[in-house]
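Missing here: one protein chain of the complex. Every other protein chain is in place.
Coming up: chain A.
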Amino acid sequence: MPASDTIAHLHLVEDEPDMAREIVTSLEARGYTVSHSVTAAAALEVLRADRSVAVVIADRMLPGGMDGLDMVQELRDEGIATPILVLSALGSVDDRVRGLNAGGDDYLTKPFAVAELVARVEALRRRPPDTRATTLRVGSLEMDLLSRTVRRGQREVPLLPREFKLLEYMMRRPDQVITPAMLLTDVWNYRFVPQTNVVDVHMGKLRHKIDEMGELPMIHRVRGAGFMLRAAD
């Protein structure tokens, strides 16, 4: 579900034909246009010429001597700021890959759900502006970052510190699908996924506080993907 404004154009760098076909098909089915190259060098050619690419999805392991991470470096060295999502095999999530998350790019381990991939692409595409505003607003929901208070309309919403952080993350990304994995890495700063889905329970509690009985829901559960904060009116 790309943002309503324009159709986003993505570029995939993946040498595995089956995997590439599946990713391209899934993304196209969700309304993206996707171009595809097999090596990092070929991808660099495309990206130098075509600045309309919104997000690059690159496999970490690529043939031809330059892997996905090298490609990120090369693009940054050339001053191309296109965000990149690196697909990494499970066993190869090392510190270099984790560093992507800090640098504004992101990584995703294979195998992944398409919903997760789309959520990450959207998160990269619509990176929240680095605002100095001290108040965040989504519909009737208002968050004061200085006094650390939240109001929904006239009602004050008492939140625990963790809940406040969760809501802040969501309010900076309204109308975006946010997956539990994103919350674990970005809000909790965890590198692992707990066996039980604890994030759901946390979100459930938060939802109860934001959407009280009789109010139109703002936090929505997106089936098979995660959650979304949307203005109720």
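We adopt the following convention: a residue touches a chain if its C-beta (ideal position, glycine included) is under 8 Å from a C-beta of that chain, and two chains touch if they have at least 3 such contacts; residues count from 1.
As a working rule, contacts and distances are computed from a predicted model.
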Candidate names "Ger(X)C family spore germination protein", "Sugar ABC transporter ATP-binding protein", "NADH-quinone oxidoreductase subunit C" or "histidine kinase"; UniProt protein name, chain not shown: "histidine kinase"
Contact partner of the left-out chain, one of A:Met19, A:Ile80 or A:Ala113: A:Ala113
From A:Ala81, A:Val201 or A:Leu216, residue that would touch the chain that is not displayed: A:Val201
Where the unshown chain meets chain A, residue by residue: 90-91, 109, 111, 113, 162, 188, 190-196, 198, 201-202, 204-205, 224
